[in-house]
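I have a structure I would like to understand better, so I am pasting it below and will then ask my questions one at a time.
All protein chains of the complex are present and in place, except for one that has been dropped.
To keep things simple, chains are lettered A, B and C as they appear, and every chain counts its residues starting from 1.
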C-alpha cells in the first residue's frame, strides 16, 4: 500500500510508468481511473488557518498535482481559484460538496473549526465518507476531541482509507510562514511518513504522537498547559510590577530561574518586555481568546471523561471564557490575560 | 571588589580614629582590633540550607578570615566547630547571642526560616541591631515578605550599616554544591558588588534585582510561577497519560512546544520521564511541600497587599497547603503534586 | 384537569376522524381503540429513580388506567409486572421497544440517565418518535442539557404531541416517598396543568419554571448552587472545627446568621451535627458523587455555551469529579466533601 501510494503520488508518475514492478497499483490505477485522481489534492476548510495552509500546500505541489477545494464561503474559494488557476482552468476546481472532493482527490486535508463541522464534512449528506476508499489518504488538521478523532479514523480505516489526525500549533503566522507544528496521530509509522510529505509543505515540525487520536491528545495537553502558564505568568508579572519591580528585570530573572516557561520567555504578556510580542503590539494578532477558550474546553471535557482532575485547568478555562465573552477582549491575543488582570484592579 | 572592601575598612578605621567621641566603638575596636574584626565573618542560622552555605563560605574564606556562628541548635554549632576549627580554637567561635555575632564580625550572613525569626534575630533582645554600625555588611538570605526586608534594610541603613536581602533558589542540593542563585535587593550597586564577593562562594548566579526588598520580590514571584507551573504540569501529564499517551512522548512534545516550562523540561513530575528527577526517585529530597506552601503564602499575601489578583496562585497555595498537611505528602518534594492528582483518582 | 384531558382526547379523535388522509393513524386507532389507548400509561426507564416513581404513578392510576413499561433491564421489568399485574395479565405490559410504548400509551413518562439515552429512546430506531402524535402527552423527567430538552420539545410539538421537561430533585428517598420536586418546562400553562395530574402522584412540589427547557435550567442552576454550597459548608465547618469550635455550636451560629444555607441547616456535612443527616450515617444513601459530578458538568457546559462565568462552579465541578473518581468516595453521598477535606489533611 505504502509502496503503491508513494508510486502513485510522489516521485512519482514517472516511477509508476517506468517501473512495472508494482503490478497491483498499476492494476488499481487502471481499474479505477486512479491516475487522474492521484494527481489531484483536496482541501476542505479555507478559513483563517486553512487558507494559508492550502496556499502553501498548493505552492509545494502545483507542479505535480492539481487541486480541488471546498468551503462554504464561495468568495474564498473563487478568490483561491483566481489566485492560483490563471491560464489553466482545471488547475484548481471548486467542489460543490465534500463528497465531490473525495471523488476527485486521493489526498485530502481538512481544516475545520470544531467537531460538529468534522461530523458534517465527513459523515453528513454528501460528505467525504461516501466516496472514500483504499486509495485515499485523509489528514484532518482540525482541533477536536479525541473521541471524534478516533471515530473518524476508525470509520475511514473501515473503508480501507488511510487517515491521520494532525492538529497544529503556530497560529495564523505559522500557517502563513509554513512553520506550523503538526501533532500527528497515526496507527502506523507508514501512514505518518506518507502524510509527512504533505504536511512538510505547511509546517516545520511534524511530530508523530502515537496512535490515531493522539495528535489531539498532544494538542489539547500542550494548549492546556500553555493556557494555564499564560495566566500564571500574567499573575506573576502583574504582582511583581505592583510590588515595584521593573518588568524587564523581573522577566529576565524568571527566565533564568525555575519559574521560566514559554509564556515568560518567548511570549511575555507584559507590554514592553519583548519587542515582538503580541503584548507589545497591543495584543493584536496572535492566538485569539475564543480559540484558547475552545481548546481549554476540550481539555476540561477530556479531563471529565477520563476522570482526571484539572483544578487549575478548569479555572483557566473559565477565565478565557470570560475574556472571550467580553467585547473589549474577545478580539485580542490570549496573552491579554495580563491586561485583564492589571486593568481590573484600576 | 576586594579593593572597594578594603577601602571601606580603611575609611571606617579613619572615621573611628577621628571620632574619639565614640568611646564604645573605640573600645570595641581596641579590644578586638579592626583588622581582626574585618577578618571575622558571622553566620546566623545553620539549618538545612544554612549549614552547607556556611560551610562553603568558610571554605572560601578560611585563609583570610575567622568565623563566628550562631544557631539555637547547639549540636549543630559544636559540630561545625569540630569540623572546621581543628588545631585553632579561635578559628570558629560560637556566639551565645546574635548580638555577639555583630560585636565580633563585620560581615554577617543570616539564613532564617521566616519573618518572625528575622524579627527576633535582628531586632529582639540581644539581637544583631544592638551592635550594628557603619562597619557592617549584613546579608539576609532568608525568604521573607518584602515589607520585612525593606524594614530591616531601612533600620540597618539608619545605623550606617550596609544591608542587602539575598534570598536563594536552588534548594539543599544547590546549597551543598555552592550553585545557588541569589536574588539580591540592594539600593546601591556598590553594596551589591561588595556582597557578591561573599555570595559567590555559596552560589553560581548572583543577580541584582533592584532596590532593597526586590530580592524578595523576585524570589516570591519566581516561586509563585514555579508553584503554579508544577501543578499545571502535573495536571497536564496526568491528563495525557489517562488519555492514553506515553508520558515520555508527551513530555517530549510539550518541551518542544509552547506548553514547555521548567517543570516539564527539567523537573518533570511524572515518574520515569527523566532519569534524575525527584519524581523518578520517589519524590525524595528536593524542595519540600511545606517550603513551597510557605512561599506561595508569601506570594498570596503580597498580592492582597498590593491589590494584585492571583486566582491561580491562591488555588495553588491551597493545594500545597493541603499536601503539606497530609502526612503521606508533607515529606515529599513539591513535584509530588502529580502523585496527589493521580492517586486521588484511583 | 381530567376534563381538559378528556377534551383533548375527544378533539383528537375528531380531528383524526375528519382527516382520512392519515390512514396510518387511523389504522392505529382502529386496532388499539382510542379509548383503550387513553387508558394506558407508559413509563420508560425504571432505574433507581424511575422504579419508585413508576410504582407511585401506578398506584395512583391503577384504577383508571393500565400500564406499559420499558427498560433495558428485563429483570426489572418482569419484577414490576410480577408486583403489580397479579390476576390481570393486561394490567402491565412490557414493551420490547420505546416505539411500542408510544403505540400503546397516550401518556408517557421517561426517566433516563443522560442526553444520549434520551436521544436514543426518543429519536433512535424503534424510538418513541415514530408513533407520537397529537394524542400524546410526554413528560421527560431526565436531567439533561437545556438544548436537548428544547430539541425534544420542538420535535414532539412538530408531531402535534404535548411535551414537557420535568427534571426532579429529592433523590431516591423522595422518589420512594412520592415527595419529589418537579421543575417543569412547558410552553403552555395548559400542558403544565395536564402534566401536573400525573406528576402529583410522584411528587409534592410541581413547579412551572417557564417554557420548555426551563425545567432543566432550574434544575441545573439549583444543583450548581447546591454543589458549591455543600463544599463551601464543608470548608467552613472543617475550618471552624480546626480552629477549636464545637461543630454543633458552629452550625447553630451559621444557621441563625448570614452564612446559612440548605447544606448547613438541613444537610450539614459534618458528622454528628444533625441526627438524620447523610453525614451522621457515614455518608451512605443520599445523592451520590457521580450524580452531582454529572449535574455540575451540565452547569459548566451551559455556562460555556451561554458565555456565563462560573469560577466557583468550575472548581466545584472538578472536586466532585475527583471524588467521584476515587473508589473510597464514589459510593458516598455528595456531602462527603467534608470527609474529603478533613481526611486529606491528616
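Some points to look at:
Criterion: a residue touches a chain if its C-beta (ideal position, glycine included) is under 8 Å from a C-beta of that chain, and two chains touch if they have at least 3 such contacts.
Everything numeric here is computed off the predicted structure, so don't read it as measured data.
When you scan C:114, C:177 or C:312 for touch with the missing chain, the hit is C:312.
By the touch definition given at the top, chain C reaches the unshown chain through residues 146, 169, 181, 183, 205, 207, 209-211, 213-214, 217-218, 220-226, 228-229, 231-233, 235-240, 242-246, 249-250, 253-254, 256-264, 266-267, 299, 302-303, 306-313, 315-316, 319, 341, 344-345. On the side of chain B, the interface with the absent chain consists of residues 293, 297, 300, 303-304, 307, 309-311, 314-315, 317-319, 321-322, 324-325, using the contact rule stated above. The set of chain A residues touching the chain not shown comprises 311, 315, 322, 325-327, 344-346.
Heads up, the rule we're going with is that only the chains that are shown with their structure count from here on.
In this view the innermost chain, defined by its CA centroid being closest to the centroid of all protein CA atoms, is A.
Compared with chain A, the chain whose C-alpha mean position is the greatest distance off is B.
Distance between chain centres (mean CA atoms), chain B to chain C: 59 Å.
With centres set at the average Cα position, the gap from chain A to chain C is 41 Å.
As a whole-number value, the distance joining the C-alpha centres of chain A and chain B reads 46 Å. Counting partner chains per residue, chain B has residues 311, 315, 344-345 touching two or more of them.
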